[in-house]
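Removed: one protein chain of the complex. Kept in place: all other protein chains.
Here the chain labels run A and B in written order, and each chain numbers its own residues starting at 1.
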Amino acid sequence: MLAEETHRHDHAEPETQQEVLLRVSGLKTQFRQDGRTVTAVDGVSFDVRRGETLAIVGESGSGKSVTAMSILRLIPSPPGEIVDGEVLFDGKDMLGLSDEEIRKMRGSEIAMIFQEPMTSMNPVLTIGRQLSEPIQVHRGGDRKSLLAKCVDLLRKVRIPDPENRVKAYPHQLSGGMRQRAMIAMGLGCDPRLIIADEPTTALDVTVQAQILELLKDLTRERGTSMILITHDLGVVARYADRINVMYAGRIVEQGSSGDIFKHPKHPYTLGLMSSIPRLDQPSGTRLTPITGQPPDLSNLPSGCPFHPRCRFAEDRCRAERPPLTQVSDQHWKACWIDVNKP
Amino acid sequence: MTADLSEKLGREMTGDPARATDEQPETSTDTLPPPAKLPLRYRNRFVEFFYRLFTERPLGAVGAIICVLLLLTGIFADFIAPHGYNAISPLDRLKPPSAEHWFGTDHLGRDVFSRVVYGAQLSVIVAFAATTLSIIISVIIGLFSGYLGGRTDMTTQRVVDGWMCFPDLIILIVAVSVLGPGTWQVILILGLLFGISGSRIVRGAVLTAKENVYVHAARSIGASTGWILWRHILPNVMPPIIVLYTTRLAAVILAESGLSFLGLGIPPPAPSWGGMLSIDGRSYMFLAPWLAIMPGLALAIAVFGINMFGDALRDILDPRMRGGTGRYIARVRKPGGQTT
Partner (left out) sequence: MSTNHNDVLLDVQDLKVHFKLHGGLFGQKQTGTVKAVDGVSFQVRRGETLGLVGESGCGKSTTGLGVLRMVEPTAGKVTLDGIDITALNSAALRKARRRMQMVYQDPFGALDPRMRVLDIIGEPLLIHKMFKDKKDYKAQVHDLLERVGLNPNMADRYPHQFSGGQRQRIGIARALAARPELIICDEPVSALDVSIQAQVINLLEDIQEEFGLTYLFIAHDLAVVRHICDRIMVMYLGHVVEVTDRDALYENPQHPYTQALMSAIPIPDPEEEAKRGFDRSLQGEVPSPLNPPSGCPFHPRCRFAHDACKTQKPRLMETDTGHQVACHLYDPAASDINAGDVMEDNLVRAG
């Protein structure tokens, strides 16, 4: 493939331009520790369109969470630093904002939902207080209207008996209820983008399904965009419109959910698909795992970071890092190899 | 203990980011990686510990030096002191510091410098003996009470509670009046006193350590209680025990001085710093202030040094004390622009 085809998010197409809510280009985030630099996110570019759900899939250390945190500049500094790239939210340059301006964006324009609802909530404040806080900060309002709004929010996330639950403390709610309350907190100011970082990992499957359905319904209803960060391919298949697959701080494959699941083009994506047992496949078939261990970010292999674990690897993979190139209309991959070739 | 300490240090020192450095890129069922050479940072943990002590905790390093000096003074007191600690010389009474008597002389004409040096020896002996005894008591009570839990723990802790209801000083006075004054009596009493109160700290550490999955795993393998205590719990509660040890050293030195000051500790003519402060120092405070200043200074420096070293030790042993997170707004370095 030619280098000219290197993916730059088809800026030429005016109609998609219109829809884009968040554009991340060339984002690079590094951490410095003990004199070493770890590049957690290395030149990541993607768009989030209005109303869509974009999934970022990857394993631990792939940089999926750091990407999301970088968008809101929630990276602890030191040791973290965003060293390059651009994040445009509705045309506004997120990386150029002052601390005060970025604080105003958080929670009101872009909301974040975290994995562990227990530690993300203040144990000594009631649910109502915690729910009303962001609304009060960003939108204002008197006690009575805030309380009414909180009850309304809790009802929206289908928490039974919301009038009494606003007075409850976090530990009085079950895990699933806490996660619902977290979502209610996120929705409080009608954000235009929700970043959900492994929102259901700590929950049971039946509760996970309820929470994800809820998120889906709420985002559809309000036309909210969502970035769903997860390692669970099943969740992605059920809820994402488009997918970014990340490995070692880079996007290795990007495309619509249908394309990626039906025609995975990157050996890593392919490997992930064949390494998980699936309910819809005949039982007892042997799994084909990806060999080796996830890479050490401070000491990445040369060329394509996946090559030591890749069964297709060639000399070129060891020497040159593949750029993200377009394979079809809505599908990009960062790989030198054509995996479909026999 | 040394091995355990250095092990622990090695582990903490490498921290998380370093974990993967020597990891094999490839370890699947079919291909085995070549043996990797361990990087230097894993090899000599003791050296690493002192390196960190001197670079990260300079005050702790000063403390360490003081401790070493104190120890050397104690061990080589016979060679350092120019006179005996009880060499009375009536002609040289209450002489101010001079070339011959660096710290002056006391009311019996004894060389204060020699007495301070021998006092260091006495302090070192009492401190190490009493602290070691107290730690042994703490560890035994703490291990069994914490690990066995239930009724054993309940009973032991109520006894400890009861003991701790009595003010230390009263216990000391009663014990001394029963046992009589003397070095070994002081060691015994202080060891017991600090041992019982210290058992709380050990018990707390054991309670945390026994919840570890590897303790559970050892049980499921078929390990006995003694085995688990010795091989899994004890090594893993070593860091707090070491810290307890250093803080107790200073406390014991102070307590011994206090006892001797009150006349309940080591009887004269033994050169206890506390005793020197009391009998000689107080009576001649205005006439010969060096009598009080020199042993007082020695005591202060010794306690300061041990405490500083103990603090540094705790900081290095306890990974939770390491580093802050900084502010939660990412710095952005724009390609051409300035940092925000």
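Here is the rule we go by: a residue touches a chain if its C-beta (ideal position, glycine included) is under 8 Å from a C-beta of that chain, and two chains touch if they have at least 3 such contacts.
Since this is a predicted model, take the numbers as computed values, not measurements.
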From B:A217, B:M285 or B:I301, residue that would touch the chain that is not displayed: B:A217
Given A:R32, A:K92, A:R220 or A:R278, the one touching the chain that is not displayed: A:R278
Interface with the undisplayed chain - residues on chain B: 4, 7-8, 10-11, 14, 19-20, 22-24, 27-30, 32-35, 38, 42, 154, 212-214, 216-224, 227, 231-232, 235-236
Touching residues on chain A - with respect to the absent chain: 59-60, 174-177, 204-210, 213, 231-238, 257-258, 261-262, 271-273, 275-280, 283-284, 286-291, 293-294, 309
